[in-house]
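My questions will all concern the structure given below.
A single protein chain has been omitted; all remaining protein chains appear in their positions.
Presenting chain A:
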Amino acid sequence: MANNFGRILSSKRNVGILSLIGAGSLTAGFLLNREHVTAGAQARRVYPASAEYPDLRKHNNCMASHLTPAIYAKLVDKATPNGYSLDQAIQTGVDNPGHPFIKTVGMVAGDEESYEVFADLLDPVIKERHNGYDPQIMTHPTDLDSSKLTSGNFDERYVLSSRVRTGRSIRGLSLPPACTRAERREVERVVVDALAGLKGDLAGTYYSLTHMTDQEQQQLIDDHFLFDKPVSPLLTCSGMARDWPDARGIWHNNTKTFLIWINEEDHTRVISMEKGGNMKRVFDRFCTGLKEVERLIQEKGWEFMWNERLGYILTCPSNLGTGLRAGVHVNLPKLSKDPRFTKILDNLRLQKRGTGGVDTAAVGSTFDISNLDRLGQSEVQLVQTVVDGVNYLIDCEKKLEKGQDIKIPPPFKK
């Protein structure tokens, strides 16, 4: 970690790191004006960790399950090199106790180093959220070779659209919960600069949220591309919506099949999508586009946050590894009413959502079906899981149409 940090400082433009330690020390550019302290004011009371420990008795999220008073006491006085603290990381989980049926993560990372500095809390959270993946002993495989994908063309009488999304973070800049305005603007500059270098069917245009015209806004809404200021308290409590809409925007290619969100919940969210069932082509474009963007930012001396332990680093621990959600909108009128539907999905390692995305209901019998997992398997493996799984679901639907019986598949083995 220290090596990474040193490299960032030397290779980038001047980033001011200011720190104040103790009552009397000064470092370059940072002044503590003692004369501004009101005469006779009491010194700030510094409370012990036990007085600061949050009340988590009504909470049901991964952070609350693993943050013991001992771990809190150990980590509370630490900060990442950018000054991000434990209290900041867990704020969203303290403010959002959760739901008895839905277990949220309950914490975020403010920067890449959060995953190291707060590993005593984040590792068990990651293990719980990612089905036993142990960051202390395992490594995560990255594989963006889409040529390995087989049978990636779905029956379009059932599959209406196909989509793959992930996120990427720019190394050296803090993540949305903690970034300053200038860092966020730098993320925008770096990414938009790189995207301007895309060619052929990837060539496109950037629409900044601040400068969008009414017409452009309407077009983006009609295309279902526009994202708005988050309203979910899960997100707003982490501080990621500060300064909205400064440095936020949407980029998409001219054919509207490759889309990038800038500075929403992550530095970037990358989406490849099309109507119909050609998941192979969607995944091809996804991999090609991602690799091309990576090449373009590397030309300018930047890189994505990634390591062997955790794969691609994103704001929410639930999106580590591949950060990948590959899914389809698929019509399954008979299967969705079958009592075995949920079990079949479970064994295929798939999840269902409504067609409005996470936390929405299905319309009619059209569902959003996607991979459950993010970490511990590669991109190719996860998309193959979706392909095989959706093909199985369509097969079940066809059988039910003919009055034949269906089987619950055996539980998925990696």
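Keep in mind that, in the parts below, contacts are C-beta pairs under 8 Å (C-beta built on N, C-alpha and C of every residue); 3 or more make two chains touch, one makes a residue touch a chain; residues count from 1.
Note that in this section contacts and distances are computed from a predicted model.
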Among "creatine kinase", "Dynein axonemal intermediate chain 2", "thioredoxin-disulfide reductase (NADPH)" or "Transcription initiation factor IIB", UniProt's protein name for the complex chain that is not shown is "creatine kinase"
In the whole complex, not just what's shown, which of A:His99, A:Arg157 or A:Arg181 touches the removed chain? A:Arg181
Of A:Trp244, A:Tyr392 or A:Phe412, which residue touches the hidden chain? A:Trp244
Looking at the whole complex, which of A:Asp95, A:Glu116, A:Asp201 or A:Glu294 touches the chain that is not displayed? A:Asp95
Residue positions on chain A contacting the omitted chain are 15-23, 29-33, 36-38, 41-48, 51-55, 58, 77, 79, 81-83, 87, 91, 94-95, 174, 180-183, 185-186, 210, 236-237, 241-244, 246
